[in-house]
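As you look at this complex, bear in mind that one protein chain is not there, while each of the others sits in place.
Coming up: subunit A.
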Amino acid sequence: MNLTPREQNDVETELGLAVLPVEPSPGLKASIMAKIAVTPQLPREADAVPGRAESAAHARWFTRPVTILVAAAAAILLFAGGVFAGNAFAPRPLDTQAASLAELSAAGDLQRASAEVAGGGVATLIWSLDQRRSAVLIDGLSALPAGKTYQLWYLDAEGAATPAGTFEASATGTTWRVLDGAMSGGDTVGVTVEPDGGSPAPTTDPILAITSS
């Protein structure tokens, strides 16, 4: 007797949920949130054929064609009980930034602009004037020597610089930071290299400047 693809998938889900949960490192969520903020979703398809993912996975060890999964089934999500549930909902250090980035990228009036970083890397500024908020995402940003930090600035039309937070280059993947403070239309966002802790006003030439207009 053969299982239906649906039953097959139910059993696989049980096997998949039966192993020990592994708590992700704190940076993983921030990294993923940064990526999805700049990644478009696939267009909807009226008739979702069995997903490529499902088919490929099943073809590997069960040669039957497989349609997508199954509702029903009493699977267990939190079988490890309090330990897992506690971990899953504990706040993580980067959660506030990640949540801000998520809210920002969901803005209806989201805009974006890109520029190269002096010294290497490509930066994207995303902003929402509804939310008066912006974030910078940089691929390929170099790490700084000890004692130095990257600092963000809002520069208004007159060139007055307001500090908007400091950040370090991400060791893996995209560096990103939601700016502190409120953005105004036409502001330029700049990045300079400053001593640890940041400066009240820029002390070096900017390595990046993107105008939001």
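Criterion: contacts are C-beta pairs under 8 Å (C-beta built on N, C-alpha and C of every residue); 3 or more make two chains touch, one makes a residue touch a chain; residues count from 1.
Please note the rule applied: contacts and distances are computed from a predicted model.
Going by its UniProt record, the hidden chain of the complex is named "Sigma-70 family RNA polymerase sigma factor" among "Sigma-70 family RNA polymerase sigma factor", "Carbohydrate ABC transporter substrate-binding protein, CUT1 family", "Efem/EfeO family lipoprotein" or "Xanthine dehydrogenase family protein subunit M".
Interface note: of A:28, A:122 or A:209, the residue touching the hidden chain in the full complex is A:28. Counting the whole complex, the residues of subunit A in touch with the unshown chain are 1-4, 6-25, 28-29, 31-33, 35-37, 39-45, 48, 51, 53-54, 56-57, 60-63, 67-82, 84, 87-89, 98-99, 101-103, 105-106, 173.
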